[in-house]
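With one protein chain held back, the other chains of the complex are shown just where they sit.
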Amino acid sequence: MGIPVKYNIRNLIVRKITTGLTVLGIALVVAVFLCVMSLAEGLTRVFQSSGSERNVIVIRQNSQSEIQSGIYRDQVPLVITLAGIEHDTDGTPLASPELVVGLNLEKIEGGTSNVTLRGVSEKGALLRPKFELVEGRMFTPGLSEVIVSRGISKRFKNCGLGDTIRFGSYKWNVVGVFDAGGTAPDSEIWTDVEGALSDFKRSAYSSVLLRTADIISRKEIIKALAFDPRLSLEGKSERVYYEEQTATAEPIKFLGFFIGVIMAIGASFGAMNTMYATVSARTQEIATLRVLGFSRIAILSSFVIEALCLALLGGVLGCLFGILAVNFALSGITGTTNFSTFSEVVFAFRLTPKLLIMGIVFSFFTGLLGGILPASRAAFTKITLALRQAG
Amino acid sequence: MKFLSLILKNVFRKKTRTILTIGSIILPLLVICIMGSFLKALDAPDPAETKGMFRIVTRHKVGLTSDLPLSYAQRIRQLNGALGVTTFDWFGGVYIDNSARNFFARFAVEPETFLQVFDDARVTRGSIEDWMSDRAGALAGEDLMKKFGWKLGDQVVLVGDIYPVTLQLTIKAVYGVSYGGSDGLFFNRKYLEEALPSFEGTVGTIWIKCADADAANRLSNEIDQMFDNSPYPTKTESEKAFQMGFVSMLGNVKLLLTSLGVIIVLVIVLIAANTMALSARERVREIAVLRTLGYTRKMILMLILGESLILALTGGFLGLAIFIMGLKPLKISLMNTPISGFASAIMPFPEVILVGFGVSLFVGILSGIGPAIRASQRPITEGLRHMG
Partner (left out) sequence: MTDSLIRVEKIVKRYQRGAEELTVLNGINFSIADGEFVALMGPSGSGKTTLLNLIAGIDRPTSGHILVRTDDISSMSESELAEWRSRYIGFIFQNYNLIPVLTAYENVELPLLLTPLGGDERRKHVEIALYIVGLADRMSHYPSQLSGGQEQRVSIARAIVTDPTLLIADEPTGDLDAKSAEEVLVLLERLNSDFKKTIVMVTHDPKAASRARRLVRLEKGVLIEDNNEKKAASTLIKEQNDVLPGG
């Protein structure tokens, strides 16, 4: 039988100041870790939920993304007549040749950023199940009209409903605002693809988006494109395509862990100090417990548990701080750059339960690290010396 | 000075505690220095101011993904005040694979005019003549050579994505710069033109070296006006502004890193304050005895504050020393990670060192002031009565 936990808890309460400082230190480390990781999570989220299961995006072979890809006009008919493409009610294939261009626009808060302008075909909106026009109307092809995502309209100048986006001799009227349910188009401006091709004097599309009839057809089409010698194109499941774009979140995740680990070690040093001090102050007590017959293991576990209580309290508090921070301070829609396409990605910080658990686990290890050495010292107290008895 | 020795003896009284506290200051301080370096690197000095480079960049007004006609470069050359004009095209492509490690800048350029505009680069190995004599030759940066272990004459294969061609380049020359990183690979645009006829006649960005600041300003406006109503309108800005454009794409990175830094400093203060509180609690009776001997309240305050300062500054100096000396190994170890790009920008900026020093000073004062005041204010009799 071990030493009851209430012994540890009461000792923590009795030393209020030092317990408080240690707990707060650990809490801040956990909170910081959570904030950075929820940034990464928010970014990843955008890409993970983008892309429908049955959609296939066709791009030039070896292009990393649409921006780097080019599909010539004469190649398009070959693509949209492949077997396995679903057809619309009127018999036309559900396919959308598209063009993406990076626009350097001014942000409302100052500075500029690259925004993706996507020229879509008639079926473009249909192929995105989460797409929803929330204000205004759809653009009319050929009239230099565009629709913007809600996120873009809020962050960039002249991108609201009714505004005109100007560029030298270019002028586009914003006639509608859409919402894409947290998927990639939430960072885009849409217009008709032919208008975009002529405006930017391009002779090639960036990609073609297809809806396949089912998963099997999807696989067949990807295979067909891979083995077609005439077209040096490749097809990717739209889901897979977007997942590959998550390169953006990688550096941030790494940074989060890097900083988190270093800070956790620093915090565990602080916890170690606290534990060493309390062990030192309770030397006689510890000796007494040993005299009474409590084993070394019992003493060791007791102090490790005390350190864990400290750390877990810090962890829970840190999670609370993290939740407050993400939901209040960081709740505005934010943007950062998708490194593979140099384009703006609109996202929101996402603090998931998985991250919260990670934060708790983090604090757990901080406590373990900070408690094990002092606990060993306590356990190996030499009874007679500790009781300070004269020979 | 006797006072100082008393302070020092107290600081190192409990070695384990002192070491742990210093350790818990050093680690977060290193993080602050790394982040601070990155922030500072983002804030790269204007080449125009520091070196009189006065370079401006012209691109398609709409964005970097649109090209300009190559003829524009020739027209800009005619302008008064344009000392040199050269062209850059981002090739992209894949070197071995898409990992972060193998990502670096790869441009198709005009070797003949390249150094006219980028005259702050020196050729350290090989020569420009060698580079120009081989159509498939390449100019590589010293940092890149080191990173991949390349030697002059090595082959570098790039599999194109934006431009569907595979290039086989031979390193003919190596360059270095005195400030910043030399991690780019440049090859002759003629090679790409021959491989891909559609590339001929287009250019991504045009770089112009101007005579002075006035010329830079004037030319920026002149160029944009010249092409404003053409099918390819331009936007011309200073080199610094162009680079800042990439930075502002990172969103509020500055704000994020700064807030992170502030919180980290707070954590250090908490840990150091804890140490001071622990040691103060153990010495209540001892301090009361000092008071009976004649030490004044003020002296006790100075004693404890002195201890926290020495502790914090020791941690600060050690941390900064480790940062400066460990910089190279740190950068190398980060080369294979997702943040390799940022890692190469880390340097021992004097401002960062100063901030690090300021932080440890701040920590020393803030963590010690509470315990110092409490200890100095406690009545002597209460202190003598204190148990343990």
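Every chain is named by a letter (A and B) in the order it is written, and numbering of its residues begins at 1.
Heads up, the rule we're going with is that a residue touches a chain if its C-beta (ideal position, glycine included) is under 8 Å from a C-beta of that chain, and two chains touch if they have at least 3 such contacts.
Here the structure is a predicted model, which is why all the values come from computation and not from measurement.
Although it is not drawn, the missing chain touches A when the whole complex is taken into account. For the chain missing from the display, the contacting residue among A:198, A:284 or A:327 is A:284, taking the whole complex into account.
Among the residues A:171, A:296 or A:354, only A:296 touches the chain that is left out of the figure. Residue-level contact of subunit A with the missing chain is found at 1-4, 6-7, 10-11, 14, 284-285, 287-297, 383-384, 387, 389-391.
One rule holds for everything that comes next: only the chains that are shown with their structure count from here on.
Note: centroid distance subunit A to subunit B, computed from Cα atoms, is 24 Å. For subunit B in complex with subunit A, the residues that touch the partner chain are 16-17, 20-21, 23-25, 27-28, 30-31, 35, 61-66, 92, 94, 98, 100, 159-162, 164, 228-229, 231-233, 235, 244-245, 248-253, 256, 260, 263-264, 266-268, 270-271, 273-275, 277-278, 281-282, 337-339, 341-342, 388.
By the touch criterion given at the top, residues 17-18, 21-22, 24-25, 28-29, 31-32, 36, 39, 60-64, 67-70, 100-104, 107, 111-114, 167-170, 200-201, 232, 247, 250-251, 253-255, 258-259, 262-263, 265-267, 269-270, 272-274, 276-277, 281, 334-337, 342, 344 of subunit A touch subunit B in their complex.
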